[in-house]
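The other protein chains are all here in position, but one chain of the complex has been omitted.
Naming follows writing order (A, B and C), and every chain is counted from residue 1.
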């Protein structure tokens, strides 16, 4: 049983605490928040947990094995670093940091101390993405040609990060999990339509060394909510529509190929069956807590470990840099140090 | 009554000829095609038209007022130029040419001779796009923030042009028609997954001087057919889904705005009614033939005149150039000469 | 402030208690349930409420103004009667009873004592149904021709009531609320495919005196969940799709009419705009609690009062009777006593 300290009980912290409480493998030992109101809400839901407005109290407590950090992104680095230095395993909200060097520093610190550092890229642990991951690993899809995701809705405009750091981060984590290839360049365009606010619409194009292309379309100012991803493979193709209540995942036996010999100028199209695998109804956050606890106990690395978090922060920073240059491609070859 | 010569009776020529025959304002005087089989099919449908395998015979005939060119894109320039020099008005299949200089030359030639030069950007004449155009002109949508189009399906892979010249051309024509702004830069990424074939997937990002952003997603290798365009305006937003048999167009009274004074840090969201205007069921091609005939008779310029065709060819060429540079933005300021 | 006693804290009771607590116009004074486990759960959520396994304690308490009954349907009659006799206002889960005479008895008892008797037909208080009700009252739809509802899904099979009492009850309550006409006859067919279980599929056809027709399709054994209602009016028609997350309600300016004079043999079709009104996001249960409190304080009757509950039980009983006769129509003219 892992004893968890939750840092930050605002929007996301309550979800983490609830998942811990329901997991059976961990329990909420302490909750820290600067707001007495937040702690009052926490008391109702977690009567057995100790509460504090003093972060140090939590970090000093030897009964706390691990912390979960659900605070604004600017604070992630300092809080995670302090927790690691206090000998705690860390699960930190996405994105891991808002700066590449700080992300790298956290990775090094966790490695040096032999502590688990995990980033809460929740989507990676959804039944749909887990099922896609199996389709990739078991080579059902064949070579992955492209990943094309549309993730748009109306709001919520953030004050401090642009839409890339808020929405594209989900697809970057999924991509990092699905593909064993590393990207070589990124080109991104963005625009902002609310004066004084970060950009609310962005298009990311991610080039891979093997010729694959990923495209992410994110927008806080769309009339309708769309969560739709197409994945093209040499054998099969996937439509992942997260707005569907059932059949989120559809696997199409469709594709195209060139003829050979005298028919090489002809393209033939394959239009076979589609199937929608039944998906587990298990909550992603619960899976994530179980894996966090297991990695702590086994000393193993989760899919979304600190290195993954670092790679994703590198992508986020590179994409933002590209948008400032109207799509000028940013070379990502140095990312390989993070893999 | 305009007497039309149709050049090319392969895939698209029969549609043009049929639209002319049904229009009541024009008639099919002659049809030219190198293939006797094609002419045999033409004879069944247009018994009153003269048929020829000799293009010169068509161009020399003083009874032919105008020609419609529906041949492979590489031949557009030479055929259109010959027709203009023979004193014929010209409607040419999209894209106008595969080369910017040739497109400019055709525009100049038509201007010098006082002839109508029109490009068959059919989508501009669909009831849906005409309705969107009215929403823009009557300021229902307010300032246009973005245009975001997904146009993907399985096939048809072309041999000689990439997917930009085949599919993105439609959205470029729509954009050219809807917006009075000219683009200032384009950044595009593409990929090809069939060896020896032109790229089959591309993402175009088009930057406008006023900060608007257009994004076009085109793909010949998608498991499903999607024709979906989001248009964000300061007052209203549009979802144009061309795969719907009814309600292709939905106008949403939705948006976001910043507060003022002490509330400027708050974003408020507007979620009002949606309405789907009834659209005319008139075929786009019929509207196009009527406008072509009218422009010839009035000496006026159609929405998709040679200059529009030239601007679009410039965009197609710039986008393709950008893809070769992995998204490096191409400056389009010199496009203004074409406006 | 109305002090509420909640009877039954199983599946639905917690929702009622929560809505009371959030309403601001009422508060949870006491919760009664036979199960200590249920009461333990209640204690966590409603620490200020008194808890009891003894129903009489709740009924005797003068501080309890009103009770909400969320127990199995067979117990509704006895519990509601006891509560009324104890001088409490009553909100009872749907259906009000499983027997017409008992329903009538409750109505009489409440009337004699001047107490509010309300049935929890939640759907009537949803923003969508409230909006449809306004469209009817303001004559936007014109004369109502038909109401055609499909309400099917996989499960939950009930042990003691058939699918009519479980699912069709919702549409009967909506119909009772929308139409001022009373039905004159009902014909229903049903079938059951799980041995030893009540019928799980039923079709109800309800005839009105003015020629209108309502059709309800309910099924516990469908592969997909459908919640779709068409309402045909002489002026406009509605599609109400409760599975949509937005645009649940679509109002179509469509219809047909006969010509007049020499053209009377021609039918002309009207295909105008569609609009989807923005709906309130207020929870139906909260609205219901507010109305319950208000009716208690004003002595007025809610839309779903005991008489409405009685009319609906009469329909449920008649429909079930018709199914036993393979659709033989059941005369409903005597229902008028309940209006």
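In this text, contacts are C-beta pairs under 8 Å (C-beta built on N, C-alpha and C of every residue); 3 or more make two chains touch, one makes a residue touch a chain.
Remember, it's a predicted structure, so these values are computed and weren't measured experimentally.
Colleague: For the chain omitted from this view, which of the shown chains does it touch?
Modeller: Missing chain, whole complex, touching shown chains: A, B, C.
Colleague: Taking the full complex into account, find the residue in C:25, C:111 or C:221 that is in contact with the omitted chain.
Modeller: Looking across C:25, C:111 or C:221, the contact with the absent chain belongs to C:221.
Colleague: In the full complex, which of A:40, A:78, A:243 or A:276 touches the chain missing from this view?
Modeller: Result: among the candidates, A:276 touches the missing chain.
Colleague: Among C:116, C:205, C:287 or C:304, which residue is in contact with the omitted chain in the full complex?
Modeller: Checking each option in C:116, C:205, C:287 or C:304, the one touching the absent chain turns out to be C:205.
Colleague: Over the whole complex, note the residues of subunit C touching the chain we left out.
Modeller: So the residues of subunit C touching the missing chain come out as 145-146, 148, 150, 152, 154-157, 159, 185, 187, 189-197, 201, 203, 205, 207, 211-213, 215, 217, 219-224, 230, 232, 234, 237-239, 250, 252, 254-258, 264-265, 267, 269, 271, 274, 322, 325-329.
Colleague: Tell me which stretches of subunit A touch the chain missing from the display.
Modeller: 247, 253, 271-278
Colleague: I need the residue numbers on subunit B that touch the omitted chain, in ascending order.
Modeller: 224-225, 243, 245-246
Keep in mind that, in the parts below, only the chains that are shown with their structure count from here on.
Colleague: Counting in whole Å, what is the centre-to-centre distance of subunit A and subunit C, each centre being its mean C-alpha position?
Modeller: From the centre of subunit A to the centre of subunit C is 43 Å.
Colleague: Using CA atom averages as chain centres, what separation in Å is found between subunit A and subunit B?
Modeller: The separation of the two C-alpha centroids amounts to 39 Å.
Colleague: Averaging over Cα atoms per chain, report the distance between subunit B and subunit C in Å.
Modeller: That pair's centroid distance is 53 Å.
Colleague: Please list all residues of subunit A that touch 2 or more other chains.
Modeller: Counting only residues that touch two or more other chains, subunit A contributes 224.
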